[in-house]
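Excluded from the complex is one protein chain; the other protein chains are retained at their positions.
A, B and C label the chains in the order they appear, each numbered from 1.
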Amino acid sequence: MASKVTGRQATLLRVLVLSGTFFLAAGERVKNKIYDEIQGDMACFKRFNGTHEIGCTSKFFGNTGVLHVIEEKADFDWVYEHGPHQPYVLAFTPLFLTEAVLERATDSGKVSGVVVVVPEDFDPETQLLDGFSGETECPDAYLGLYNASSNPDYAGYCRKKPWNPNGTSMLYTSWEFPIFLITNQTSVNNIQNCFEKFNKPVNGMPRDWPLCSLELKSNMYGTTNSEVCMRRASIGPLSTDNFCDPLYDYNIWGTLKPMNMSEEIPEKSVIIVAARMDAATMFDNISPGANSAVSGIITLMSAAAAIFKHKEEIINVSNKNILFILFQGETWGYIGSSRVVWDMEQGQFPYKVKDDVKDQIAQINLTHIDYFIELEQVGQPEDINKLYIHTDPISNANPELKNETDNLLNILDEASNLVNETKFVRVRKDVPLPPSSIQSFLKHVNISGVVITDHEGEFKNPYYESFLDNYRNVKYEADNETSDADLYHKHINNVASVLATAIYKLATNTHKKITADPELTNELLFCYMKNMTCNLVQEYGGEMAKHLEPKPAKLYVSVESGERYRSYVTMYLMAGLLGDEVERNQSDCKIESIYNMNHFYYFSHLHNGTCVQTTVRMTEAMSPAFLIDDYDWKSGEYSTWTESGWKLTKVMIFLRPSVLEEVAVVCGGVVSLVLSVIVVHFMNSRADLLFGLSTPPAAC
Amino acid sequence: MDGHVNIDRDEKTLSVEESGSRSGKKRRRSQNQDVSASQPPTQSSRPEGESARPDALDTESAYNNSQTRDPATQGVVRRHPRGGGGGGGGGDAGARGESEGRDGHVSASTRGNVQDARRMMQPQSEWEELEEEEEELKYGAQHVIKLFIPVSLCMLVVVATVSSVRFYTQKGIYLLYTPFHETSPSFGDRFFDAVRNSLILLGVVVVLTVLLIILYKKRCYKIIHGWLLMSSLLLLFFFTIMYMQELLRGYNIGMDWITVSICVWNFGVMRMVSIHWHGPLPLQQAYLIFIASLMSLMFIKYLPEYTLWMVLAVISLWDLVAVLCPKGPLRILVETAQERNEPIFPALIYSSNFMYSTLGMANPDDDSRSQGREMAQEGTSNSGSAASGAEGTQRPRDNPQRRRNAENGHVVADDAGFTDDWRGQLDKRTRQRREQVNNFAQQNPSNVDYPQAHPRDLTAEEDDERGVKLGLGDFIFYSVLVGKASSYGDWNTTLACFIAILIGLCLTLIMLAIFKKALPALPISITFGLIFYFSTSLLVVPFTEKLASQQVYI
Amino acid sequence: MTVAEFFGCGLIAFGPSLAMFGLTIATDPIRTIMLVASAFFWLLALLFSSILYTAVVQLQDYLAFGVVFSVLFQELFRFLWFLLIQKAEGGLKKVSDGNMQIVENKHILAYVSGLGFGMISGAFSLVNVLADMTGPGTIGMKGDPKNFFIASAVTSLAFILLHVFWGILFFNALHRRAYLQLAYVILCHMLASCITLMNPIYSVTIPTIWILTILSGVLAFIVAGGSHRTIQSAFRGRPQVLQVNADATGNFTQVGGM
């Protein structure tokens, strides 16, 4: 899981924990009669940027508090006003997970922790009417294109008309107590029962000791801000514990045709089709990002697959190339995209020039970029066949760029007509772009690009960047890879088809209706939204598939030592989709060096062993801020987000005895000791009299 | 590990002990009187019982003649001629004087205690032997306790650390000598790994020993001393820092370099001084215990699971072999030491008492007993553990052996025994001694009878004159076993191992006293420990846990 | 934090035995060794009984079986221990330097070994429970009785004392060939252990056990030569005796503790 000490130590820790639990399980120690483990892997953890810290931490030895389950608002008042047994640990459904509640909890000073329980029957649709999003109202505004310094005239726009009106910037607040999310039903019931049995006030009167209590352990190592904790991490040979690590993952991308160093890439010849790979929540181990990310990812993938079927045609007729790319860490200040731009500026995208590698992949610069098409959230259109196209007012002020953009728009329009399932509607020109990767590019170069979303103004997604942004949110009903029933995958597939068609036109300048493969789309959707152990992943995932759980993909960009199976799996899938099978057996299905223009992947589970030749690869997605030496952490140029290190997070439930009882017991002990000392000393000192040694024992 | 040799040490200690041997008496005298005073009422308040009465009476008389040395009793008669200059004279003289006196008293009192009935009918020589035996046993009890306490303390430190500081139970990094990390799931493979690891470790030990021997043979003291000094410094500073770090980290306490370096510097230097030069005894002991526990913590941390157990087994086997087989690897080392008659690497040895070397008690009239004793004592010291009688009866130049043994016990994973060569040497030495004594007696007849006080004082004396010594090697491996046992969080197992080891130690000492034969300290204890660890954790714990959780008592 | 509970229960259970150890055992090396040795014998007994318990798989659900046999084993090993001491008496005489008490007064040895048995058995029955107490929580969440800990502590205290008394009675019985007394010890032990099978009905078990304890205590006292008369004389007591033993104690500590 994310952010352990290092990969090795992480596994080591898991082993430890396992053995620990084993020892708990082994035999019937009284421990097991006292404590119960509660699901504790979804903890709210700390992150840092150049100036601030966000998230939550417990004390070093954990926070304990008397459990109090909140059923309605009044219960809060009871706790804050009457509750005598402070500190309390509050347990409530996401219904109450609002800033106001947490702030009040903080201010009351009576709360030492919060657990958010999600019962089976919890249905956001009906209960969480006013959506819920951890994000700010203007996600990534600071590191985006329209920040006050660069473009003051558009900076204000989001303030007026926020993209994400549901945004309670809870994710970006630093809380004084640990917060855990608990979805495991047995744990939820445990909490509920224990509360009912011991703590629940009887008509307003608090119960007496012993009371059911929780211990929340999620101690974060880092503090203050990235600068401080990065420094501390770097200090000293002795300090082995990581205070924090930069957010880190890999951008996954591939081109339609391989680019060999030897042949020159013409200017404006690379069409970039981008989507963002990551989503975020307050809590560890859960970040479904169904609409925030998955919709875009899948659309891009199936579009890519569709296009790739016509690879030959395109290559033959045009010199254009198409670059499909999934950006990592976009949630945290466009890490992936800004890194790509930075690399391009440094002339090292994808890699620095190596002299002794043949068939080396060519460098791509910003000048090579022709069009830029980005897919943001495309999953929840108001009416099923209407998507919106956003363009950047600033760059399009420039006339020829404007022409290009219009051209692009027309092509998209035609494409949508051709496919005739989904309409593409252009958003008003003067509306700035919604949060999107293209902003990182536009900060440095004027390119004509569009962002395709499902919203005109504010997000249609009520749970943007929250753990509720799952398949339920986008109404993805399929229960298995092949179920044809649900509409969602059809919709995504249509978008993909339109995209593919448009790209085909862009590349070849000829119209041709290209339809994406709905089965593929559905399978992909099923994998990412419901179950990462689906067939597709089994086939393409290779080794990585083993490590994945039958859960929705965790899309949080973690740290270098963190878990990134989903990234590898995604890359393999891309490779499968954007690659041609070649006649090679496992042994020679490999590359001489990663700098080659082509990569080879061997899928042993894909009809018993397939070797695929492709351009798909990963490149590091870590903010340039950590590469530029003496980078000024305060200058909001690049993302400076780091994640705190921690050992393990766990929740325990148990009974707390009354202090009085404890005192009594201790007194009893002392009395017993003193008494016995007196008696023994007496008997010992007068043994000879007491046991009348005048009569030898054997004689009596 | 630790070892900084200073050759002139023995002379120093000798003179030290010589003059030191007085004050203790003053301390003790009072108590003795108390004892003697205390005895009569308790005793006399006891009319006839099967064995009670004669004993009682006799103990009384015994006490009397030991205090007011009534010239009628054998002890005193024998004490007279042998009373070699307790007062004046050189170190040897003084020392010898004491031991003489002690012996005299011992024989007197013990005979008084026990042998009275037999004494009448037995010829002299026999009860000499009996006395001999008694004397062997006499201080056994106290010495066993004197070992119990430090051993328990050492274990306590280790167990406390292991169960409070997580670091020492976390695996991941291992010693260089244990390349096989027991990663494979199957038990068989891991076991095999363990075996290989432990064999490698044993190999290392052997190689080191050989290297040491060669160096010593070649008389490259510089290198040896450098080596030992380095290792001791490493142990001191590096491990101490590590320990501090983990302790602080375990409780998340911030600390600055300045404080730490001052503390470590002071700690380290003080240890060097107190162990290699002069320092208060309690400090020495504390340091030795601490070092031992540090070492065992290192083992616990850096040895893989099964390897550790395997190593324990192998080491104690090795100990057995090295002690009992006629060509123990360390033997050569010792022999050369003997020939050169000089101390090699001084102590890494726990001494319950000041490191004096009082002169051997020379008893002109019979070899057998002193020889027997010598063996026994050498045996003890060889085994790197308590030399129950040794203190009192060692010649100054025996010190090095005792130390070395213990020190082997440490570095070379509990030393070899060099019993046989000892046997070889014993006669020689006893002879030497006798000669010395004799001509000493001739030289200064004035010493033949010495002031009143002495006998009594001497009786008091030997209580603290005869120090007990246990090689830190034994400390370490005992603690390793117990610490490891405790690292699984089951206290029953820990307790069982603890008791088992103590009993093992006890048995070792008893056997020493009875068989008068060199015995290693590790095998019995460790075997017991291992047996009880595994049997407890496999068989007993399920049972007891069931009992405890259902509150059933047996 | 219920470290409080830990110390409380710990002291309740082991306070008396600690007092006994500190005041009567630790002062004399031989007694200490004897204590450890007897503890070791109890361990052996436990080992054998649990071997039996593990071996007989089909009966593992019935603790009673295990209990009965472990009781028998304990008494057996008590007997063996007794034999050993008898054998070693000569050695003991030699070892017990100067103070012949331990050799003459058989009760001391009996008491020491009884205490050894008691302490180790008490430790084994309670030490893990104590260790588990040190967390923040207390028992009762899963329907266990709230006074589980106290009950455990009190019961193990009773058993420690019982073992001491049994030790005295048992040895004395063997000395005097008084088989009735022997039978009493074994039956008493059996009864006490079997009663605890009724836990957690403390209202029954604890009083019974304590009655047994007191009974055995009185018997042991009498057997050891005590009576109300001696008690009276003890209270009238001669001071210097006390002083004597104090000195003796001091002396031993000097010798025993280094």
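Just so it is clear, contacts are C-beta pairs under 8 Å (C-beta built on N, C-alpha and C of every residue); 3 or more make two chains touch, one makes a residue touch a chain.
In this text, contacts and distances are computed from a predicted model.
Choosing from "General transcription and DNA repair factor IIH subunit TFB4", "Gamma-secretase subunit PEN-2", "Trafficking protein particle complex subunit 6B" or "Centromere protein O", the protein name stored in UniProt for the chain missing from the display reads "Gamma-secretase subunit PEN-2". Shown chains touched by the undisplayed chain in the intact complex: A, B.
In the complete complex, the hidden chain is touched by one of A:G50, A:P162 or A:G222, namely A:G222. For the chain left out of this panel, the touching residue among B:V273, B:C325 or B:L538 is B:V273.
Summarising the interface, chain B meets the missing chain with residues 15-17, 19-24, 245, 248-249, 252-260, 262, 265-267, 269-270, 273-274, 278-281, 283-284, 354-355. The set of chain A residues touching the chain not shown comprises 57, 60, 219-224, 228, 231-232, 235-236, 238-239, 241, 243.
The rule we apply is simple: only the chains that are shown with their structure count from here on.
Set side by side, A-B and A-C show the greater C-beta contact count at A-C.
Here the CA centre of chain A is 62 Å from the CA centre of chain B. Separating the CA-averaged centres of chain A and chain C is a span of 61 Å.
Residue positions of chain B touching 2 or more other chains: 42, 46, 49, 52, 489-490, 542, 545-546, 548. Multi-chain contact residues, meaning those touching two or more other chains, occur in chain A at positions 29-30, 33, 688, 693, 696, 698. Those residues of chain B that touch chain C in the complex are listed here as 31, 34-35, 37-38, 41-42, 46, 49, 51-52, 55-56, 59, 63, 109-110, 113-114, 133-134, 137-142, 144-146, 148-150, 352-353, 463, 468, 489-492, 495-496, 499-500, 502-503, 506, 510, 532, 535-536, 539-540, 542-548, 550-554. Put simply, chain A touches chain B in their complex at residues 8-9, 12, 15-16, 23, 27-30, 33, 60, 238, 241, 688, 693-694, 696, 698-699. Within the complex, the chain C residues that touch chain B are 29-30, 32-33, 36-37, 39-40, 43, 46-47, 49-51, 53-54, 63, 66-67, 70-71, 74, 91, 93-98, 100-101, 103-104, 120-121, 123-131, 148, 151-152, 155-156, 159, 192-193, 196-197, 199-200, 240-241, 244-245, 247-248, 250-251, 254-258.
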